[in-house]
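Before I ask anything, let me first share the structure, which is written out below as C-alpha cells.
Yeah, one chain of the complex is gone here, protein chain that is, but the others are all in their spots.
Here the chain labels run A, B and C in written order, and each chain numbers its own residues starting at 1.
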C-alpha cells in the first residue's frame, strides 16, 4: 500500500517522458511525415485487406459450414488485379520517395555551410567563422544549413531524427546534407552507421537557435581564427603559395576565384570546382592537372588531416584575389636568400 | 486429435497401429551410420538438429541483446560485448539458421520424395554440404569462444578490415565455408529437379514447394560465390593490406558493399522463398483445395529470384552510391515487391470455397501471412528513397527484417516442421499444446517487434548499446515480448521431443494430403519408393486422392 | 527396381544425344585458338588507340566461346546446358553493368 503511490508516480513519470512520435523540427519533416502516413495507410490497407480475406474465408468456409471444398483453378482477371493495383501503389511510393530524396539531397544555393568531421567516436563541427564544436552543433532557425561531412576513419552516419535527415559520412569523400530548422530547441544527433566499440556513444545535440541567439553564440564561441584564416596559414606553411602564387610565371594554376568555375583539365575533361574537387586535387594531384600545367605537384596524402583539408578548402573557396597569397610570399621570401629555391617539396 | 468435423486428421486405430518395421530411421544403426549416410532424409535430420542447436545459440544472444536494452544505460555488459552479441546473433541466425532452415531440412527431406525420386542427385555432395555446414558452425563457435567478433553481420569495410582486432578472419572463414554448404545444397536441388523427376512429373505438376526451392536454389548458386570472393578480399585486406577497400590506398570501401549486397539481397529471398513453398503446401492441404492460380504462384517464385538480383543497392541508398543509380534501384525494388503480393493474395483466395480446418500448421501459416504482409510492406517504406533516409539504420529496419525473417520465415519453418513431423518421425505432435505455442509466438512476436517500428520512426539507431531515456518504454515492451517469444520457441522443442516417444502413431497420410510424400509410409523407407511412382494427375488433386484405390498406394513398408 | 524412364523426358529439351567430337575437329579448334592467340599478341604491339582493348577482349571472348562450344561440348548439349551457361554469363553481366552504372553516374554529380 505504501509502495503504490511511489510506483504510480514512477510509472507516470516514465510514461510521460517517453515519446511515440518524433518532433517535426525542420522544413523537411512535414514532407517526410506525409509520405510516412501515406505508406502507413498503404500498410494498413494491405493488412486489413489480407486480414479481412483470411477472417471472412475462415468463418465462411470452415469445415463445419462448408464440408466439401469446391475446386477453383484460378482467375486471370483476379491475378491481373492484384498485380496491377499493388504495382500502381508501389510506383506511387517510388515517385513520392524519389521526390523527397531529391529535396533532401539537393541543398538550396543560399545555404550556409558547416563542416562536419566524423571520427571514432565523436563529431567535430567546424563553422566557417572558426567555431569548433564537439558532439554539438549550433544552427540558426529559418535558414538553410548545409553540412559538408567527411570521415577520418570508417563509415559513420550523421542523423538528426527530429529533422528527418541523415547522411552517411564516408571516409575519403565529402558527402552533404541540408536542413532548415524551424523550432528552437535541442535535438539528438546520432551516429547511425555501426562504427565500432563506442558507436552508441557517438551522439550529440543540435541546438537550433533564433537568429539573434545564433548571432550571440557565434560571437561568444569564436576561437578568433576563421577556417579560411587557418587555411591561409597552412597554405603558406605547406608551401602551396610557392607554386600557386597567382603570378603569370607560377608553376601552379592561379587559385583565386577558381571555386565554382569550370576547369579544363590536362586529360581533356572538364570539371566543376567544388569542395570535393579541391580536396581530391590536394591529395591526388596527378589526376587533377589543370590544362597547361605540368604534373609536378606532390601528393599531400597522409600529410594533412581532414581538418586541415577543410581549412585549405575553405581558404581557396573564399579567395577572390591573390593579394593575401602574395603577402605571405613576400614575408616568407624576405627571410630567404635565394627565392627560387623555396617551395618545391620533394616527392 | 479428436475426430470431430473440425479436423481432417485421420489417424490409424491407435490400439493396433505400429510404426513401419522398416524405415529410414532404423534401416541402419549406430552413430556412424548417421555420419556416413547418403540418405537425404537422414541428412535432413542431421541438419534439423544442427540448425536447431544454432537457433538456440542465436536466440540466447537475442535474449542477451534484449536484456541489455531493458534499460537505457549501458549497464549489463560493456560496449564491445554488446557489439559482439548482435554480430554473433546476426551471423548465426542468418548463415547458420535461416539460410539452411527450410531448404536443408524440409527441402532435403521432401524434394526427392515429392518428385518421386529415390534420393537427391548427389547424395555424397549432400552429405558434404552438411559437413561444410558443421565446419562453418565450428568456426563460428571458435570465433565465439576465442572472444567473438564485432563487425555486425554486414562486415562493413573499412571497419572490419582496419579498425577492429577481433576474430574477423575466423568468422569470415566460417561464412565462406557455410556459403559453400549452401551452394552445394542449391546445386543438388537444381540438378535433382531437372533430372530426377518421376515419369509424368512435369514441371507444372510439381508441388509449389519444389518450385520455390528451385527458385531459391538458383539464388544460392549464383549469388553465394560473390559473397565468397568479397569475404576473401576482406581477409586479404586484413592480413596483407591490399587496399582494394581502403580509401587511403585508393580503394573504394563501397565496392565491398556492392559485392556483399549482391549476395545478401538475393539471400533474403533465399531465406523467404522456401518458406513460401511451405505455406503453399499447408494452405492447400487445410483448405482441401488446389492452390489458387498455381502457375501464378509458381512463376512469381521465379520472378522473385530473377528480380532479386537487380535491387541490391537499396541497402546503400545513403551510403554514397550515385543518386541516379539510387533511383534505378528504388524503382526495381518496387517491382520485386509485386510477386510477393501476388502470392499473398493467391493464398488468401485458396481459402475461398475451401473446407477449412485449423490445425497448428495452418495457424502458423496464417501468422506468416499477416506478419509477412507487414514486414513486406514496411520493406516498401525502405525501398522508397526519401523515406529510407529517415528510416535506414534505425530500429525500423530491425523490425522490418524480423517481421519478414522471424514473422515470415521462422513461422513458415515451424508450420513446415509441424506439418511434416508425422512424415518425418511417424508420430503426431500434441495438437493443443502446439496450438498454444503457435499463439504464444504470434503474441510474443508482435509485442517484441511492433514497438520497434515506432522506435525506428522516433529515430533510435540500431546496434546501439545505450539509448536516450525517452525510448525506454517501448524497449521494455520489446524485451517483454522477447521473453514470451522465447517461451513460444522452447515449447515446440519440448513437446516435439516428447512426441518422438509418446506421440500418436500417424499413419501414412494423417492430413489426407495429396503430395507424393503422403502416399508412402511414414517414416519412409530408405529409398522412399518400392516402385517408381507414375504421376498421372496434377498437384493438389483432391479428386484423385478421394478416388485413389488402395493399390495405388505405392509403398507400404 | 523398375526401368521406367519417362519417355517425355527423353524427347524434351533437357536431353541431348551423346555426341563424340572427333580428334580432327579438336585439332581444328586447337589451331584456331593458336592462331587467334598469335593475332591478339600481334595486335597488342600495334597502336590502335581505343581499339586495342576492344580487339583484345573481342578475341578473348571469341576464344572462350570456341572452347565452350567445342572443348566443352556445349554445341552438342541440350538446351538446358546452353541456358545454364547463358545464365552464368548473364548474371555476371548484371553484376558488372549494375555496379558500373553506379560508378559511372557518380561522376555526373548530384543530379
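We adopt the following convention: a residue touches a chain if its C-beta (ideal position, glycine included) is under 8 Å from a C-beta of that chain, and two chains touch if they have at least 3 such contacts.
The rule we apply is simple: contacts and distances are computed from a predicted model.
Per its UniProt entry, the chain excluded from the display bears the name "Cytochrome c oxidase polypeptide III", taken from "ABC transporter permease", "Branched-chain amino acid transport system ATP-binding protein", "Dihydroorotate dehydrogenase" or "Cytochrome c oxidase polypeptide III". Displayed chains that the missing chain touches over the full complex: A, B, C (touch as defined at the top).
Residue-wise, the contact with the chain that is not shown comes from B:250, picked out of B:147, B:250 or B:497. Chain B residues in contact with the hidden partner, per the touch definition given at the top, are 117-123, 125, 183, 187-188, 190-192, 194-196, 221-226, 228-230, 233, 236, 240-244, 249-252, 255, 259, 527, 532.
Contact between chain A and the unshown chain involves residues 283-287, 295-299, 301, 347. Remark: the residues of chain C touching the chain excluded from display are 1-5, 10, 14-15, 17-18, 20-23, 26-27, 29-30, 33-34, 37, 40-41, 43-50, 52-53, 56-57, 59-60, 63-64, 67-68, 70-72, 77-78, 80-81, 84-85, 87-89, 91-92, 95-96, 99-100, 103.
One rule holds for everything that comes next: only the chains that are shown with their structure count from here on.
Pairs A-B and B-C differ in how many C-beta pairs touch across them, and the larger number is found at A-B.
One inter-chain figure worth recording: chain A and chain C are separated by 45 Å, centre to centre, where each centre is the mean of the chain's CA atoms. For chain C, residues touching at least two other chains, in rising order: 110-111.
Contacts with at least two other chains are made by residues 323 of chain B. Contacts from chain B toward chain C in the complex involve residues 194-195, 197-202, 218, 222, 226, 258, 262, 309-310, 312-313, 321-325, 328, 531-532, 534.
Interface residues of chain C, counted against chain B in their complex, comprise 1-2, 4-9, 14, 80, 87-88, 91, 94-95, 98-99, 101-106, 108, 110-111. Remark: chain B residues 5-8, 74, 79-80, 83, 150, 152, 154, 156, 158-159, 162-164, 247-248, 250, 253-254, 287-290, 292-296, 317-320, 323, 326-327, 330-331, 333-335, 337-338, 341-342, 344-346, 348-349, 351-358, 366, 369-370, 373-374, 377-378, 380-381, 383-390, 392-394, 454, 457-459, 461-474, 542-543 touch chain A in the complex.
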